[in-house]
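Removed: one protein chain of the complex. Kept in place: all other protein chains.
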Amino acid sequence: MEAIILQVLNGLDKGSAYALIALGLTLIFGTLGVVNFAHGALFMLGAFCAVTFSNLLQLSHTVIDETRTDFLGNPLKVDVPYIYDIFGEAVGSSIIDWAVPLSILFAIPVMIALGVAMERGLIRHFYKRPHADQILVTFGLAIVLQEIIKYFYGANPIPTPAPEAFVGSFDFGVMLGFDPGGIVYPYWRLIYFLFAAFIIAGVFAFLQFTTFGMVVRAGMADRETVTLLGIDIDKRFTIMFGIAAAVAGLAGVMYTPINSPNYHMGMDFLVLSFVVVVVGGMGSLPGAVLAGFLLGIIEAFASMAQVLDILPGINQIIIYLVAIVVLLTRPRGLMGRKGVMED
Amino acid sequence: MTDQTTDTIPAATTSASPKAGGGLLGLTKKDFGLFLLVIALTMLAPFLLNPFPENSAMAQFNAGYPDLMQRFVIFGIFAIGFNILFGLTGYLSFGHAAFLGVGSYAGIWAMKLLTLNVIPSILASMLVAGLFATLVGFISLRRSGIYFSILTLAFAMMSFALAYSVLTPITGGETGMQLQYFDPRILDAALEPGQTPRANLFGLDMATSTNLYFGNWVFTLNVGYYIAAFCMLIAFYLSIRIFRSPFGMMLRAVKSNQNRLNYTGISPKPYTLAAFVISGMYAGLAGGLLVAMDTQVGAERMFWTASGEVVLMTILGGAGTLIGPVLGAGFIKYFENIVSKINEATLHTWFAFLPDGLEDVVVAMIYPFVGKGWHLTLGLLFMAVVIFLPGGLVQGGQKLVGLFRRKKADDKTASSHTPAE
Amino acid sequence: MGILEVKNVGKRFGGLQALSDVNLSVAEGTVHAIIGPNGAGKSTLLNCLVGKLIPDTGSVSFEGQSVLGRKPHEINQMGISRVFQTPEIFGDLTVMENMMIPCVAKRDGAFSLKAYGQMMRDTEIVERAEHMLEDMNMADKREMHAASMSRGDKRRLEIGMCLAQEPRLLLLDEPTAGMARADTNNTIDLLKQIKDTRPITIAIIEHDMHVVFSLAERITVLAQGTPLVEDTPDNIKGHPKVREAYLGESSGH
Partner (left out) sequence: MTKSNFTRRGVMKTGAVAGAGLATPTIFTSAVWAQGFTNEPTGDTVTLGFNVPQSGPYADEGADELRAFQLAVEHLNGEGDGGMMQTFSSKELDGTGILGKRVEFVTGDTQTKSDAARASARSMIEKDGAIMVSGGSSSGVAVAVQALCQEAGVIFMAGLTHANDTTGKDKKANGFRHFFNSYMSGAALAPILAAQYGTDRNAYYLTADYNWGYTTEQAVRESTEAAGWNTVNTVLTPLTQTDFSSYIAPVLQSDADVLVLVHYGGNMVNSLTNAVQFGLRERQANGKNFEIVVPLYSELMARGAGENIGGILGSQNWDWKLENELGAKYSGTNAFVQSFGTKYGFPPSQAAHTCYVQTLLYADAVQRAGSFNPCAVDEALSGFEFDGLGNGPTLYRADDHQCFKDVVVVRGKENPENEFDLVEIVEVTPTEQVTYAPDHPQFAGGSLGACNPGA
């Protein structure tokens, strides 16, 4: 029982990342009709916003410590962050410790700006072009973005730990009435799940309850009509792209303590998030979220040793197998609308 | 009117008589001309691709060595086949590398079990890839649009994952599958212990090369390349025939309007399935040739990036055009193999003529774009091509030709739509 | 016994009874119009005839053979061609190619793997298509991109493509919807000419009374999913039930 609850938690956690990326992807599909292969790169850029922010906080000047030597036997150079000079070492180090959550504040404007720039500068000119051209240009962009990151940060993963307070795990099972030690779960993963739920709820509320959201939803349903009504839908779509970029970026920022970010993490997630979006159904936001969590949970269960003993290698293919079964039984995914990206 | 028809698809015939239009091999004059051009280019490739003398600084850009020339034509075949599906029917398969991979495995097993002769191996590749494509196509073609793309992607990723791990005994997994001297090979005489098994065509070793020296120039004529090139010419010829055939017209009709096709008494599904299987067999041929040229198979050739690569090749060159996919394939393979090999030391030798400080600056500016940064250049070029040449490289070529012809081009008004070459 | 027999056909979408107990017989060689107010079920009926929808009850037979359960392309191969409200043509292909496809369909059936011949050297098809284009007065447009033509020309091409298959029954779904007056009159003339020169049965769904009364020999009035009355145009014009249910609305003021 504990094992099952643990895997459900793991599934929800994996699902959170899938759902957040897929949400932005399907928003762009739905509103703009653009196949955005650079969406994974946005997730990666978000993660590197956290890295950059943390590096900025640790901008240092060098002090030579004559008492110690480095590996070549020269006097050791010690880096002292400027922030220590400003706030003192105690406060300074705790600010650095909290770099990841703090970098949300940094990532939101950066990602929105990036998203808007991308839409205005590039994507906008591809609305009327065939999907094939959209794929080529966004794929090119994704490569360029990740190569730029590689140039500055290298290919190696960069450890970006959570604040000290959230490192490690706690006994989640006791809260549910299980024996101690039964369900131990990392703090940060729960935070990630709650954060994802919060963002998803926020996006839905925004689309549901604001006039802006109403127009965008109408635009998703029928772009022509809304344009005829004289509403400047293009401008709203630009903002929508910015929001989608920010959602992907935030998903990336918060993901960094779970897995150290590297430059190709976006590509790793790209294919999976496409599968999630399509399984959820093109143009359906709830579908994307549902499919994200569903695939996350199924993947978690498929990786259990008990399952693998019966079906060796099922963990390798489970996501794709589920995708095939879903698409064959439900022609437009779980909640897809007719006619979206079917030709 | 007659002038117009030469510029439009595919009616290279005139209104006077359907038999008119010249050309040989059942091709129209214009197609035959294109075919001749491709023949000339492939046959002369060892010379054309080695324009720079050995030991010169520019020799780095020479691409006329067997491995890369083989890759050009083999991936050309792959892209030609993909274009039959994507360019004609508009169905975007995101899992075509699976057929290439499955074909390769079939090819190497034919060499392990039957004979080192490449012909049975290539036939086995095409057959097995065709069968696999029939299965995948039959299931995936139940859906269209992006749903179809994801279904094909899912099949390919499952193939990759299984080949890399669970199926290691038959695929070699991570280390790939290679020939051994002790493989059974029932049709061949046994090899000496330690002897290297080499793919051959009735005793003619694929690796056999002959060098022509001409001053400082060296040109390598390689048996394997010419065999692969011969296969590509056949593949290209068949693709022209398919494009111009009733079948090809139906495939374009599928892309244009499936609804009308249904109400014209034609069932689109068998047409798309046939196109899918044909392009799967092209992929199988490419896979078989890869094995014939270089007797090993790695599972990575089925990874989704490999499927994505052929999509990019086709779009980059010009989807739906005859020659575009081949150009796209050459373009990407050139970058992968030539630009990736330019390192800092090479750059310094190029710019050694500059004053020291300036040399360092120039090298520092170029270095991020070559060598380990070759992906960056490739990405930038993808974007540049699609932004400035919406019809791919073929359109770029046409624009270039158009510039030269502008003077006498007053009466050519009908080329508003994308031509087929 | 008509060429097309519709018996007791009913179709329900969720809570909406779109068609109920429809009986219709189209006599061979006539022009039969089906009219009715919006939502009367005209399009649903048409879709049931061509295999896009399968009726819940009743039967549809063409030349004595049931069409139920057959796919659209199979029904087409039986001899029923359909013209759509918005012209459905192959926009990416040339006019000539558009015309050749039905010719191939007529000769080679639903699927033939002729991947090797030169389409443009298939004399039989080329000649048939050229002939058809001349019939449609479109020979000068043969190399045009179909999508770049005017709506009237697209309609003309579509009708031509249907005729190229030599169907015994031609179904027209509001063929003049959204057309300018001149285009409408051209289309009427074209249909009249077809009726006069070809052994063909035409069933037409139409809103425009001008078109209906210029062409039809018999008219079925559909209202709320059921045929109200079937008669000649003259009788329909004066029929009180029709005036009340349908014409009253449109010509009463």
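Chains here go by letter, A, B and C, matching the order in which they are written, and residues are numbered from 1 within each.
Here is the rule we use: a contact is a pair of C-beta atoms (placed from the backbone, for glycine too) under 8 Å apart; a residue touches a chain by one contact, two chains touch by 3 or more.
Quick caveat, the model's predicted, so the values are computed rather than measured.
> Taking the complete complex into account, tell me which visible chains touch the one left out.
A, B
> Which is it among A:P75, A:G88 or A:P159 that touches the chain not included here?
Considering all chains, including the one not shown, the answer is A:P159.
> Touch as defined at the start, partner being the missing chain; which of A:G11, A:G219 or A:G336 qualifies?
Final answer for the missing-chain contact: A:G11.
> Going by the contact rule already stated, which one of B:W109, B:Y226 or B:Y263 would touch the omitted chain in the full complex?
B:Y226
> Applying the definition given at the start, please give the residues of subunit B touching the unseen chain.
Looking at subunit B, the ones touching the missing chain are residues 43-44, 47, 54-55, 62, 65-68, 71, 161, 164-166, 168, 173-176, 178, 180-182, 193-196, 198, 205, 207-216, 218, 220-221, 226, 290, 294-296, 298, 300-301, 336-337, 340-341, 343, 345, 371-372, 374-375.
> Which residues does subunit A use to touch the chain missing from this display?
2-3, 6-7, 9-11, 13-14, 17, 70-72, 150, 154-159, 161, 167-169, 181, 184-186, 188-189, 258-260, 262, 264-265, 268-269, 299-301, 303-305, 308, 312-313, 315-316
In this section, only the chains that are shown with their structure count from here on.
> Have a look at which chains touch which and call the overall pattern line, ring, star, complete or other.
Topology of touching chains reads as a line.
> If we define chain centres by averaging CA atoms, which chain lands farthest from subunit C? Would you check?
If we average the C-alpha coordinates per chain, A ends up farthest from subunit C.
> Just by CA atoms, which chain is the most central one?
B
> Can you compute the centre-to-centre distance for subunit B and subunit C, using the mean CA position of each chain? Integer Å is fine.
So the centroids are 45 Å from each other.
> Could you put a whole-Å number on the gap between the CA centroids of subunit A and subunit C?
Centre separation, subunit A to subunit C: 52 Å.
> Between subunit A and subunit B, tell me the centre distance in angstrom, where each centre is the average of that chain's C-alpha atoms.
That gives a centre separation of 35 Å.
> Note the residues in subunit C that touch 2 or more other chains, in rising order.
Answer for subunit C, listing residues that touch two or more other chains: there are none.
> Can you list every residue of subunit A that touches 2 or more other chains, as numbers and ranges?
Not one residue in subunit A touches at least two other chains.
> Quick one: which bits of subunit A touch subunit B in the complex? Just the residue numbers, please.
35, 122, 125, 129, 131-133, 135-137, 139-144, 146-148, 151, 267, 271, 274-275, 278-279, 282, 312-313, 316-317, 320-321, 323-324, 327-328, 331-333, 341-343
> Which residues of subunit C touch subunit B once you look at their complex with the stated criterion?
Residues 50, 71-74, 76-77, 81-82, 84, 88-94, 96-97, 100-102, 104-106, 108-123, 125-127, 130, 142-143, 145, 148, 161, 165 of subunit C touch subunit B in their complex.
> Contact residues on subunit B for subunit C in the complex?
1, 4-5, 8-13, 15, 18-19, 21, 26-28, 241-242, 244-250, 252-253, 255-257, 259-267, 270-271, 274, 278, 414, 416-417
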